[in-house]
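In this view, the complex is presented without one of its protein chains, the others remaining in place.
Showing subunit A:
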Amino acid sequence: MLHELPLSAIPAGDEAVRAEVRAFALAETAGMTPAQKARSWMGFSADFSRKMAERGWLGLSIRKEYGGQEAGFFRRFVIVEELLAAGAPVSAHWIADRQSGPLIQRFGSEEQKQRYLPGICAGQSFFCIGMSEPNSGSDLASVRSRAEKVDGGWKLNGQKIWTTNAPRSHYMIALVRTSGKAEDRHKGLSQFVIDLKSPGISVREIRDLAGDAHFSEVFFEDVFLPDDTLIGDEGSGWAQVTAELAFERSGPERILSSIVLLQGWLDWLRGQPAANPAGVGRMMAHLAVLRELTVAVTARLAAGESPAVEAALVKDLGTTFEQELPSQVLDALAADPAVEPPADLLAAAAYVAQVSPSYSLRGGTREILRGMIARGLGLR
């Protein structure tokens, strides 16, 4: 069901941290070029993540007994907004903080929570997501990596691909088949926390079209997974993944991937005689409305609901905006061949334009999200 998204507000207590986060993020990114900042949540710095943890800005939804802040969704919202607006290199802790930690807290055993959560909250344990495989992209339930029951644990064989940060992560949460056959689809899938130092794992980086190597292939050959690395019961992996994707799709990051470019463009236009007010205003109107929509989705999460379809809707609108922005800015920067915009702004615009197709692939493609919305409308 697609529910209404009423206008909502960020609680004052969570707003209160904004100024401090903004000052920190601006100071930390002062020496970066626009193109570096435009890497947004692909920029990796373990040092930055450690500093975040020292300030109590990681593990916001994790309980105090596991090293978290118990501060809730809106605190994270405010912090993430400021980090992304500044172009801070958040990638190292990003996945652990956003989804692996909350997933373990919700579905993991007591022992697992004690083992993994403190490291996540301290900005010392980095995670990656092992969902996609060469033959399982949108059709995630068709994954073929398979763990067989053996004495004291499981033996895993198979392959993952497009795994962001695998070479730089300590753990992967992987979705694999543990019983039944591919035809059984959602049944017989389970998730494990895999220690990436385990014997039998090899990782190969994949370079992207912009020259970066954020994602990779991961191969498993008779990798032994102890029993206590299975999350929840055998066969409950699909339900976990569904819950996890709702966290993944609902944050402010789904509208802010290219915000650094908007900032650079405005900065440049402010010094130009022939500004482009209608082009600027259109982007700003979109941004203002998208932000209200993400606040409204967050309010639903904070109220304990699971607004999966609404999050998919906002993500699709958000990534459309994120993709239109570089397209418009590139055209605007080239509006007059006699006027040469700054080289670093051009480089940032070109970089964002190159990678922007990925915005509507990662975390579920545009077509898949629209299918979810159609289901929410009662059409499927």
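Keep in mind that, in the parts below, a contact is a pair of C-beta atoms (placed from the backbone, for glycine too) under 8 Å apart; a residue touches a chain by one contact, two chains touch by 3 or more; residues count from 1.
FYI, contacts and distances are computed from a predicted model.
When the unshown chain is looked up in UniProt, the name that turns up among "FAD-dependent oxidoreductase", "Cbb3-type cytochrome c oxidase subunit I", "ABC transporter ATP-binding protein" or "Acyl-CoA dehydrogenase, C-terminal domain" is "Acyl-CoA dehydrogenase, C-terminal domain". Across A:Q112, A:Q240, A:S257 or A:N276, the single residue that touches the chain missing here is A:N276. Of A:P199, A:G304 or A:G378, it is A:G378 that touches the chain left out of the display.
If you put the missing chain back, the residues of subunit A touching it would be 2, 4-9, 15, 81, 85, 256, 259, 262-263, 266, 269-270, 275-293, 295-296, 313-314, 316-317, 367, 369-371, 373-374, 376-380.
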